[in-house]
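With one protein chain removed, the remaining protein chains of the complex are shown where they sit.
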Amino acid sequence: MKILDRLFRFEVLERVLSQESLLEQMLRFEAHLAMAEAAAGVIPENAAVQIARCCTLNVLDMDALAEGAAADGNVAISLVRQLTCAVAAVDPEAAAYVHWGATSQDVIDTAAVIQMRDAARVIIGEVRRLCGTLKNLTVKHRFTVMAGRTWLQHAIPTTFGFKTAQMLDAVMTMQARLVEHNRTYSLLQFGGAAGTLAAFATGGGMVAADLARGLDLRNPKVSWHANRIPFAELAVSLGLLSGTLSKIAHDVVLLSQTEVAELAEGGSSRGGSSTMPQKRNPVTATAILSNCLRVPGLVATMLTAMPQEHERGLGNWHSEWETLPELVSLVGAAAHHAANLMEHLQVYPERMRQNLEITHGLIYSEAVAFRLAGKIGKAAAHELLKTATVGAQESHKDLADVLASDPRITKHVNGDELKRLFDPQQYLGSTQEVIDAILSCYASQPTYAPC
Amino acid sequence: MKILDRLFRFEVLERVLSQESLLEQMLRFEAHLAMAEAAAGVIPENAAVQIARCCTLNVLDMDALAEGAAADGNVAISLVRQLTCAVAAVDPEAAAYVHWGATSQDVIDTAAVIQMRDAARVIIGEVRRLCGTLKNLTVKHRFTVMAGRTWLQHAIPTTFGFKTAQMLDAVMTMQARLVEHNRTYSLLQFGGAAGTLAAFATGGGMVAADLARGLDLRNPKVSWHANRIPFAELAVSLGLLSGTLSKIAHDVVLLSQTEVAELAEGGSSRGGSSTMPQKRNPVTATAILSNCLRVPGLVATMLTAMPQEHERGLGNWHSEWETLPELVSLVGAAAHHAANLMEHLQVYPERMRQNLEITHGLIYSEAVAFRLAGKIGKAAAHELLKTATVGAQESHKDLADVLASDPRITKHVNGDELKRLFDPQQYLGSTQEVIDAILSCYASQPTYAPC
Amino acid sequence: MKILDRLFRFEVLERVLSQESLLEQMLRFEAHLAMAEAAAGVIPENAAVQIARCCTLNVLDMDALAEGAAADGNVAISLVRQLTCAVAAVDPEAAAYVHWGATSQDVIDTAAVIQMRDAARVIIGEVRRLCGTLKNLTVKHRFTVMAGRTWLQHAIPTTFGFKTAQMLDAVMTMQARLVEHNRTYSLLQFGGAAGTLAAFATGGGMVAADLARGLDLRNPKVSWHANRIPFAELAVSLGLLSGTLSKIAHDVVLLSQTEVAELAEGGSSRGGSSTMPQKRNPVTATAILSNCLRVPGLVATMLTAMPQEHERGLGNWHSEWETLPELVSLVGAAAHHAANLMEHLQVYPERMRQNLEITHGLIYSEAVAFRLAGKIGKAAAHELLKTATVGAQESHKDLADVLASDPRITKHVNGDELKRLFDPQQYLGSTQEVIDAILSCYASQPTYAPC
Partner (left out) sequence: MKILDRLFRFEVLERVLSQESLLEQMLRFEAHLAMAEAAAGVIPENAAVQIARCCTLNVLDMDALAEGAAADGNVAISLVRQLTCAVAAVDPEAAAYVHWGATSQDVIDTAAVIQMRDAARVIIGEVRRLCGTLKNLTVKHRFTVMAGRTWLQHAIPTTFGFKTAQMLDAVMTMQARLVEHNRTYSLLQFGGAAGTLAAFATGGGMVAADLARGLDLRNPKVSWHANRIPFAELAVSLGLLSGTLSKIAHDVVLLSQTEVAELAEGGSSRGGSSTMPQKRNPVTATAILSNCLRVPGLVATMLTAMPQEHERGLGNWHSEWETLPELVSLVGAAAHHAANLMEHLQVYPERMRQNLEITHGLIYSEAVAFRLAGKIGKAAAHELLKTATVGAQESHKDLADVLASDPRITKHVNGDELKRLFDPQQYLGSTQEVIDAILSCYASQPTYAPC
């Protein structure tokens, strides 16, 4: 294991993405290919049985595979060679039919599709877990007032539950997108040397359909050796999820700053320093930020690799092999960490309440301005309040006091009313309706069975 | 006009993406906002009428807008200021209600959404035109045999129509994706200062719904000031389209190489050189390649900008303003050029036929190998043919002749049969079935009304 | 003018990067080419004089250039055509020698080199201005104590001048790099159709040397049509500068947050909101962040474009034309804005001092730990302080008080000493020596003449 894997990766996902798992899927492809071909009468029934029987990891010699990959430019050729030897050892005749009519890219891409589909399911699971924690936070903190901030400056009040509801909304969008992705793009790759399935005369379509069924994949109209949309689609889906998760982690670290202190990561034994005794660094959020920062570059690589030459490309195809699993690994771990982060999040409502007041009322100036605007016009009200806020700051007074002593204000707004304008609970607009809408959407969403 | 715009851009699209068009949409937003607010009883009916009447480009002073954008960090503030002045000139009371309850990002994002939706429609039109030409090429060349190439080497025969059918399949996928994008993400942005619609107490939802209707947009559950999925989604859709178009252009230039010469760009007066009289450079394909090469970096920028701070971000939001339209412009022009490229493409079937033979039969070695494999096993057949191809190359003989004089072959395959194995028309596998499937999909696809 | 240009661009730089300036440099190339060729006896003296005389912008028809660029794939061919016509009008014989022996890429690349060199000079000027303001801030605030922050958490004390000194150090590194870039890579491009200067028999080298001299450029050993290091080098230099500027802007916005309030942008009339009267957003820093966020993607594009085909590429070369100037424009404007930002920066030393104390002494825990470590060992001291900081937080006491009542501490550190450990001025380590070293480096650096 790599030392940083517990920080940057998610173990369950790493198993799905392992080399062994890829080789297993490649062997599964070869087994199902033989069976589909036997069913179509292309190869003898018995050959298929023998081939399928040999399709286990223990027929492979890993060192020889590595050698072969370097000599051949992909791992399929030596895998097929080794499998053929293994079959030959038990049934020389059957060995004649291993990998019949397929090309290296057929088995490599299909195995990767299965691996990515399984990985996406793991990620969907973590995303769903994240949704659950966001739902809980929303329910609990729907009335927890705090400063809304724009441009990193206090704007107007909001609630913490409204913030988490918006996160929930965005994450649900991404969950649906991944589910849809798996539904649409769990595609068999099968075209033979140049996508024509030439080795089967016109019978290739039947073999393809049966093979897809056997592997529980969709059978596309045509092989996609040089049409990389299926893999590029996964890359961009993960790119969007990554941006969504990073936003959450980013807000958490900003709200955990020493001066803000409205949130903290859970887990008191985490985030120490090698030299500063008081430190409690936001380690989990940091891992999310780190992973997600690396994603856009990898997405760009997947897009750059799309224009592959003629029937099958060189270099560009190869560049996907490590890039896509890396993307999946980073974003999946970010999802896992995000679920943990929000599950154990420390929320400090009192501090949120206090921070609302650190500007001595400036955060309520929009509220007052809108109240006045109905009387004296929006522009005039805005100007009046702008002057008052500057005055309050310069004289180190509360904005409420400054306004209470200004007849241009008091003419239109009496004392009680003014006081109410400085109550954040009175200026929450549609937050509660929106929260209800998002929670109801969460409640009604189908419990996605792995797709 | 910029001198390179006719090379790199598509005029119709540039008009949609123009600054004037953005400002017009911003004014439309303000007009419809006022009307929706009047309908909800938030502002006086008459004020809305006056405001809407003033929402025309001629109320704007461009220099002052530019000044304002620099001072305020966005163009909305001075636009609202100028609009307010214009309204005040005709009805001072109405001026009080301009931009009521909205924030700068509401008007900027919504105007951009409309602009991008209209732009996507233009692109969809070009993509559909491209599909039409690909369909025509497919129908015309479904039997036009040529060399299939993998790793930039001859592989086995295919047909040109099979190649264009696969392009058609990929481009139709992208067309559907863009249509779906417009359907899903033509979203109103409306949340006020911090997304809470606080200025409306709890009435904001009604205003939002009415405003969305007025602008013919969808009304999301919540504003998406800091959830950039809607714009990032467009970026990645265009990234995928770009890769798809680039693949087409890439194949065209490869097949247009002097030594290959199976294709050429149409338009004989194009692509000359400043010094070489014989030159006819593939200018249109080059413009596509150039535009598309620039796309992945821009997509990465859009993804990097996603994690925006708190309720509304700084810097990251701003970085979208020029990046997304640039992406749209480049990919849209690439689509336009691709439609032109394929429409005027010169196809040389005779040369395709000739090139099939330049390896003196090597391209048919898989066909022979599969024929033999049934007799002597796949591995043995592969090995036998491998030796024969090397022998043919070294002795500068045709592979057919080498094989015809090898008793290990002739034992299993007689002369006529051998001859047939060197006929590309006999080794096209599923190409025709696939072409039919794709053409039928093309025929049946709904004539997408602009969505 | 584009409305956002005053926000995102720097006018002086935009003039250097304008289309007119590029065309002027292209005409200058043609003039100097003719003169160099006349000097070498390749073309008649008089022809050169006539050609040079015609090399002015007014011989060009912009619409026809745009048409030509679209038809030919670059602007040089029609520019040469138009120039040839203009020369022919005054001296038909001289017209025979326009652009003699050169290829389109020679004139386009060379003109771009000159433009980029001039642009880099402008940027160097802004960077130098930024260095000056950073120097002033360093001198003024070298003793201004504030919280040092790591992982967005308070760490130990530092001074604001120490922070700006480090910024100065980084920016000086970048300045030197740009100067060196201009010295190394202000290269003539001149190779003819395929880089061989074939049109000159073996005399091309002399023409090249003379042409380089005339244009005040370096003459490389060989043309670099398909070796894009010179332009890619500029791109990465700007990428590094961008990261450096973005770090400065990022720190400014973080220190300007409402809760931190240690810095603010100057210019009180800037950064308002369309709806919130109290708002004063950090507009200049935002423009820097926005511009710099867009840079890595553009750098990636320039690197992706490097592997150009054979003697001169297609698509990849073209993709540089808009990408590199865009990079230069964005980073140059960021440098300009950064100089302005730091020049007008509001610094609040009192608030810095206050923020040091908001953790009630926790920020001094490392200082105490090191004092104790000499007595009881580092690990034990670290552990003891860790417990004490948790205790202080839970009991809402000052760390100093907690420690003063702990005999395990007082055994080793008496009251006065303990007090001194909570004085930030006593824990500044090497800050002043470092500041001196950086200031002295600033003082001694050569006043770079434009290179």
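Worth pointing out:
All chains are identified by letter, namely A, B and C, in their written order; residue positions are counted from 1 within each chain.
The rule we apply is simple: a residue touches a chain if its C-beta (ideal position, glycine included) is under 8 Å from a C-beta of that chain, and two chains touch if they have at least 3 such contacts.
Just so it is clear, the structure is predicted and the values come from calculations on it, not from any experiment.
Contacts of the undrawn chain with the visible chains, over the full complex, involve A, B, C. Although one chain is not drawn, the whole complex shows that of C:70, C:232 or C:335 it is C:232 that touches it.
Across C:246, C:274, C:329 or C:389, the residue that sits in touch with the chain not pictured is C:246. By the touch criterion stated above, the residues of chain A touching the omitted chain are 1-8, 19, 23, 62-63, 65-67, 69-73, 75-77, 80, 99, 101-104, 192-193, 199, 249, 253, 269-276, 281-283, 285-294, 296-301, 304-305, 314-316, 318-319, 321-323. Contact between chain B and the absent chain runs through residues 147, 149-156, 253-254, 256-260, 271-273, 275-282, 286, 296-297, 300, 304, 355, 358-359, 362-363, 365-366, 369, 382-383, 385-386, 388-389, 399. Hidden from this view is one chain, which touches chain C at 73, 81, 84, 88, 92-93, 95-101, 103, 148-152, 155-158, 162-163, 165-166, 169-170, 173-174, 192-202, 204-205, 221-222, 224-229, 232-233, 236, 239-240, 242-244, 246-247, 249-251, 254, 292-293, 295-297, 299-301, 303-304, 306-314, 366-367, 370, 373-374, 376-380, 427-434, 437-438, 441.
The rule is simple: only the chains that are shown with their structure count from here on.
At the chain B-chain C interface, residue numbers used by both copies make up over half of all numbers present, so the two copies contact each other through mostly the same positions. Distance between chain centres (mean CA atoms), chain B to chain C: 33 Å.
Centre-to-centre separation between chain A and chain B, using Cα means, comes to 24 Å. Across the assembly, chain A contributes residues 149-152, 155-156, 254, 296-297, 300, 304, 366 that each touch 2 or more other chains.
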